[in-house]
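Just one protein chain is left out here, and the rest sit where they should.
In order of appearance the chains are A, B and C, and numbering begins at 1 in each one.
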Amino acid sequence: MAQEHKLLSGKEVALHNTRQSCWIIVHGNVYDVTDFLDDHPGGSKIILKYAGKDATQEYDPIHPPDAITTNLPPEKHLGPVQLDTVEKVEVVITDEEKARQQRIAARPSLDEILNLHDFEAIARKVMPDKAWAYYSSAADDEITNRENHAAYHRIWFRPRVLRDVTKVDWSTKILGYKSSMPVYITATALGKLGHPDGELNLTRAAASHGVIQMIPTLASCSFDEILDAAQPGQVQFFQLYVNKDRNITKRIVQHAEERGIKGLFITVDAPQLGRREKDMRMKFEAEDPAEVSKAGKGSVDRSQGAARAISSFIDPGLNWGDLKWFKSITKMPLILKGVQCWEDALEAYDQGLAGVVLSNHGGRQLDFARSGIEVLVEVVAKLGEKRGLSFPNEKFQLFVDGGVRRATDVLKAVALGATAVGVGRPFLYAFSSYGPEGMDKAFQILHDEFEMNLRLLGAPTLKDVVPTMVDASNIHSHIVSVPGDRLYDSNYESMQHATLREPKTKL
Amino acid sequence: MAQEHKLLSGKEVALHNTRQSCWIIVHGNVYDVTDFLDDHPGGSKIILKYAGKDATQEYDPIHPPDAITTNLPPEKHLGPVQLDTVEKVEVVITDEEKARQQRIAARPSLDEILNLHDFEAIARKVMPDKAWAYYSSAADDEITNRENHAAYHRIWFRPRVLRDVTKVDWSTKILGYKSSMPVYITATALGKLGHPDGELNLTRAAASHGVIQMIPTLASCSFDEILDAAQPGQVQFFQLYVNKDRNITKRIVQHAEERGIKGLFITVDAPQLGRREKDMRMKFEAEDPAEVSKAGKGSVDRSQGAARAISSFIDPGLNWGDLKWFKSITKMPLILKGVQCWEDALEAYDQGLAGVVLSNHGGRQLDFARSGIEVLVEVVAKLGEKRGLSFPNEKFQLFVDGGVRRATDVLKAVALGATAVGVGRPFLYAFSSYGPEGMDKAFQILHDEFEMNLRLLGAPTLKDVVPTMVDASNIHSHIVSVPGDRLYDSNYESMQHATLREPKTKL
Amino acid sequence: MAQEHKLLSGKEVALHNTRQSCWIIVHGNVYDVTDFLDDHPGGSKIILKYAGKDATQEYDPIHPPDAITTNLPPEKHLGPVQLDTVEKVEVVITDEEKARQQRIAARPSLDEILNLHDFEAIARKVMPDKAWAYYSSAADDEITNRENHAAYHRIWFRPRVLRDVTKVDWSTKILGYKSSMPVYITATALGKLGHPDGELNLTRAAASHGVIQMIPTLASCSFDEILDAAQPGQVQFFQLYVNKDRNITKRIVQHAEERGIKGLFITVDAPQLGRREKDMRMKFEAEDPAEVSKAGKGSVDRSQGAARAISSFIDPGLNWGDLKWFKSITKMPLILKGVQCWEDALEAYDQGLAGVVLSNHGGRQLDFARSGIEVLVEVVAKLGEKRGLSFPNEKFQLFVDGGVRRATDVLKAVALGATAVGVGRPFLYAFSSYGPEGMDKAFQILHDEFEMNLRLLGAPTLKDVVPTMVDASNIHSHIVSVPGDRLYDSNYESMQHATLREPKTKL
Partner (left out) sequence: MAQEHKLLSGKEVALHNTRQSCWIIVHGNVYDVTDFLDDHPGGSKIILKYAGKDATQEYDPIHPPDAITTNLPPEKHLGPVQLDTVEKVEVVITDEEKARQQRIAARPSLDEILNLHDFEAIARKVMPDKAWAYYSSAADDEITNRENHAAYHRIWFRPRVLRDVTKVDWSTKILGYKSSMPVYITATALGKLGHPDGELNLTRAAASHGVIQMIPTLASCSFDEILDAAQPGQVQFFQLYVNKDRNITKRIVQHAEERGIKGLFITVDAPQLGRREKDMRMKFEAEDPAEVSKAGKGSVDRSQGAARAISSFIDPGLNWGDLKWFKSITKMPLILKGVQCWEDALEAYDQGLAGVVLSNHGGRQLDFARSGIEVLVEVVAKLGEKRGLSFPNEKFQLFVDGGVRRATDVLKAVALGATAVGVGRPFLYAFSSYGPEGMDKAFQILHDEFEMNLRLLGAPTLKDVVPTMVDASNIHSHIVSVPGDRLYDSNYESMQHATLREPKTKL
């Protein structure tokens, strides 16, 4: 099926440097993108900047590896170029980028990173703005995004004392595979935005620290690169966006199984990708307004941000009826990622799946979806009531993700019945700020926190972290206060504490 | 009844330019307003500025078209003027107005408007202060105004997954008429404050986008202008303030029916117009304090703002007994606009009306009235209990308005039983900031949001948006926190995250 | 009993101008305060400033008229001085006072005062700091003080529509006496701090506006001055602090009855006056620290502020057993002011009193006492349950005070069973900022608000303001949120709305 092409010279490619005829080079291959210019989700301007040139460096972090081959029809794939004949693109370092490099140089020592929040604080300063916007943004008003974290703060501990906690053990099993902690690295897209090694940072850290990585469909690194980077025997899961073309999905799934993937997490909360307005707004800052208005009405809406751009293949028609087909094409355990009410968790159980991830996609899909930890409370209660199940349960495992920053958050989920908790953004921020050493530090922090908190809870093992160790009675309280009385408040003169005397001038 | 007048010359009018004899020209007719000066709700100063001159430009945006003819006795209507003999009023452009014009020129491209909030942000910058004050102000401390929006945030979704949402359809019927979305343009006054075309912007957008406009009694454009601007077959509703003089009301209602109005929404929450203090305060900035104090005790209280000024005709005696009369003068379906508890909704049902709008008038009437969405929960429960009704219900339709900014807000109301939701201010802000293109964008945003959110809810049609898709259990929680402990809080030193190292000076 | 004194000359008095012998003149009489210097609650410094001089101007606003005669033993009352021989005290106007006078001159016109909050905003700017501190301060952390207002915001309306509200009437009866509104002027101390006419402002406004004034024991004006200022037939109540010396109390009570007082409100929430730290802190700013430290340990604690200083006579031994005695000395109806739970309200009822004021003394006594409006809900429920009473009730009347700023606040109390509501500070701020015209405006605002709100509630009279018109189900919710997650919050990057383009420099 592969086409035969003659080897193009850099000189020849360089001639196609206009809107009328625009060729670009990516990974040593030449593509004619002239007709695609107005359809490019990132706008035409950024492509035209590389017209006739090598765009690989710009392309890599913000596209999955096969984006260009998938989106361009085969006849626009013009074949390989003689790389030594290609003129180097002179990278102009902007003042903004210089300032960023200075900030990178000013990062504090890793010893000063005390918690997962700290990675985020540093990442925000040292990542390119677009990359930060893509990672940190969420849906609409980002209410659900923040609620994911806030919900954990409505759960309080009921620790036990005078238990021998000399030895504490927070290792566990996830789908039957060992994990050094009740945490897995959940799937997140576009890892290269934060670090040139992208998802490989996660793969390597997972190996070193005995945790399981869930590989995303929309990785910046290719699936095989990630598998190749794994250690022998390293357990990995795979997150699947189901393609409208089931043959593609079948190929991907069976390839994953062949390569040894141990669990298939089918994303069910993203029939369409959410509006991440912070990400969308970021785009306009990079655009020339004149250019924008010229493009006019007929052109593609480029305001949808990186997320939408890379996800148009996802099938909104996926439904419960498809599960039978999945069972027919793979023997991997099937888990639904993105279940948000007990009714769907029950259905998944009744259909014989291996578990569900109670998740709202990190707050990036439906705003005002409830947090996974809140849904967990409801699911455990109802599946107990309807099917006599108790949790954690090896046969039907419950996972939650979203908003986790502390081992205490994880332990609350475990007490309430979760097998393990998915952590995403904090690891992205860890490698975006400090690369692989950041990953090591992140896991060290989590291990330290698990050890301390199990001791303080009076729980030598995770089995001892039981429902009565938490008070989650306020979990469903969605309170918005009565709007403030601005006139009364502005008239109120605050209490003041004692203050030092003003220095007096000498006589 | 019309009086015969000789055509006056501009020169003659110009002589009456003092407090002792003050004539003004509006729409080519001359009026003697000498005796009215101290009764003018907007103060005498602004009239005296136009004494002997053409005041049309100043008059138009802040008065309903017939305000002057209604308020002045017939003998003060001095008849038409020879317009070519009238001296042009030299419009002095103030520095403030120049700055506003610069802000208008600096509006971002419409592509950068991502949600309905954005129109409000831009409108606030580009509208004249008085116009902004009139649109945005609400009653007393504006608690209810903000609660209207806040209440939606106490309702959370319970989305379903694995449903085929390839095709999603958010069209519906309102009083039996098709609407492209479960939203109608609700009645709001004085559209010309925001744009010279006033309410016509709404009429035209309603036609283009397949939604229904509710025409306000207090429009800046005349009723017939608005009807004339409609497309053939375009469905429109009419909002009615009932006049103390029932003959006037009868004439208005029957005229509306003749012109094809499909539903009569009788406002019942405004026997007297609310105190909108933000609007009232704005007035004083335009006044000369010396003038104000001279006027003294005897004069009319001019501190009531635009709202009160135009509404003195409304009948506070309107009561349930009047409904029979309404049924006798029109066959249009009757809907009460402004119902605020289940008891009155039940009465409306028992009296055979077509529906009720659960509304507090956008927070502009009684402060501490509950939000429409909160009242909806109570009405659905009680009418189910007392009359066995379920909602949405074609026979007795429930509407809510107030505080809506997102399609998610609308979908929450639909899930809870509303047929459709009225949106007012966001559309005013859309045309006030960007004219008709703003309206188009506003509807495009809503359509985009409906499509995405129905997919993410797992609801192919509005019928699938059912009560179990939301958790509204906190809707009645009106929480005001215990006042803060200022001494404790001021002593607390906040946690700090890791920070970049300070740059060092070179050796 | 009166002593005979020879008329002293100013010259003679002027000799006693030292700490060793310190005489002062107040209202034309001379007092030897040498031994009292260290006991003066306001410190010795301020007295020594007037040693040998006329201190009347300084004395008047911050002392009840009989403070000096009561506190000094009779032998220190040296008799009258020849006033024309007394040297005038040169009043030095400080820069601070000059600035205050400029602020007074810059007050906005009364037309710009739109609500009771506005008086407070202006009073804060134009009152002397000490006076503001005395009026505005409350107990401890001022939690109860602010809760008094906040509690009203937890009560929401359920208004009715389509009722004939052409005529609305908010007049009522209090203890059988007509009042133009369900509001009375409650007792507050030291009226001259805010205006030279002190409490007479209240007396006169009460007459003009048809409301009832409750005269305070600790008025700046004498009881008889206040009575003399009343109009014929004007109804007044009296607030009583009970003296340890019951003979004094008996004399006061019987004098009040003779002068026609119609109700005796016995304060029961102040066996000791609360710590008003804002007031206490203010004192130190006026003191010379050197002086303060010299005084040392032995001296009186002068840090207690004005409140404590004037209240040492109050009897902490007052108890239920005393009520019989009160009934024996007066026929005036007896009302307990400061009841704070249903148990005490029930006891008052059982003892045959005329009513209770549910009050926490404006938040100036026990911090974390609940608001009167909250206690009202409990009292109405329990007295209904235990004694079959319903409210409002002519035989046993319930009043509340504290935190009222709007007619809506009052109407909430009426709906819940109160006969009337006491308003204190807002009237102090009204006359402190604008004198008697301020009082007129304050009542005009209240009347306007009552008229509008009764219409908007659908209640032609106060009898129509019934319990189902409010939802007070959250009244007992004393919520303090979980402390904020400062690290998470500081990492969160807020959503931003669309913004105007930055102005570009010309070519």
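Annotations for the structure displayed:
Criterion: a residue touches a chain if its C-beta (ideal position, glycine included) is under 8 Å from a C-beta of that chain, and two chains touch if they have at least 3 such contacts.
Since the model is a prediction, treat every value here as computed from it, not as a measurement.
The undisplayed chain touches these shown chains across the complete complex, A, B, C. One of A:Lys125, A:Arg160 or A:Lys327 touches the chain omitted from the figure, and that residue is A:Arg160.
Touching the chain that is not shown, out of C:Ile68, C:Ala230 or C:Leu487: C:Leu487 (per the contact rule at the top).
When the whole complex is considered, the residue among C:His63, C:His117 or C:Arg163 that touches the unshown chain is C:His117. Touching the chain that is not shown, out of A:Ala14, A:Ile104, A:Ile329 or A:Ile479: A:Ile479 (per the contact rule at the top). Residues of subunit A in touch with the missing chain: 108-109, 111-112, 114-115, 141-143, 145-147, 150-151, 153-166, 406, 408, 412, 448-449, 451-453, 455-457, 468, 471, 473-474, 477-481, 486-487, 490-491, 497-503. Where subunit B meets the missing chain, the touching residues are 115, 117-118, 120-121, 124, 136, 141-142, 146, 149-150, 153-154, 277-278, 281, 289, 405, 479, 482, 485, 487-488, 490-493, 495-496, 498, 501. Taking the whole complex into account, subunit C touches the unshown chain at residues 102-103, 106-108, 112-114, 117-118, 120-122, 125, 140-141, 143, 268-269, 271-272, 274-275, 277, 280-281, 284, 289, 292-293, 301-303, 315-320, 322-323, 336, 338-341, 343-344, 347, 365-370, 476-483, 485-488, 494-497.
Operating definition for what follows: only the chains that are shown with their structure count from here on.
Arrangement of the chains shown, judged by which pairs touch: all-to-all, with no pair of chains left without contact. Here the spacing of subunit A and subunit B, counted between their Cα centres, is 42 Å.
Spacing of subunit A relative to subunit C, judged by their CA centroids, is 59 angstrom.
Residues of subunit B in contact with at least two other chains: 108, 112, 114, 141, 143, 477-481, 486-487, 497.
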